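Only one protein chain is missing from this complex, and each of the others stays in its spot.
For subunit A:
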Amino acid sequence: MATEQPKPATVDVKMDLFEDDDEFEEFDIDQEWEAKKEGKEATQQWEDDWDDDDVNDDFSLQLKRELESNTEKK
């Protein structure tokens, strides 16, 4: 079950690879850039109010059909 996984596995995975796929690229020593404004684009690309009550998408409609057909069978 998702909640009861032992923890250390994550770090072990890295051990035997001897490689880091996600090594950060060097910034040039004297490279400078405006601190705030550019990152903005990437920082505004998030949604925290997605958990709405809408059940009119395909998935929900199918779920509804499924639940109702089963109820009727009963």
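Here is the rule we use: a contact is a pair of C-beta atoms (placed from the backbone, for glycine too) under 8 Å apart; a residue touches a chain by one contact, two chains touch by 3 or more; residues count from 1.
As a convention for this text, contacts and distances are computed from a predicted model.
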Absent chain [UniProt protein name; select from "Ubiquinone biosynthesis O-methyltransferase, mitochondrial", "Ribosomal RNA-processing protein 43", "PCI domain-containing protein" or "Glycosylphosphatidylinositol anchor attachment 1 protein"]: "PCI domain-containing protein"
Missing-chain contacts mapped onto subunit A: 1-3, 5, 7, 9-11, 13-27, 29-33, 35-36, 38-43, 45-51, 53, 55, 57, 59-60, 62-64, 66-67, 70
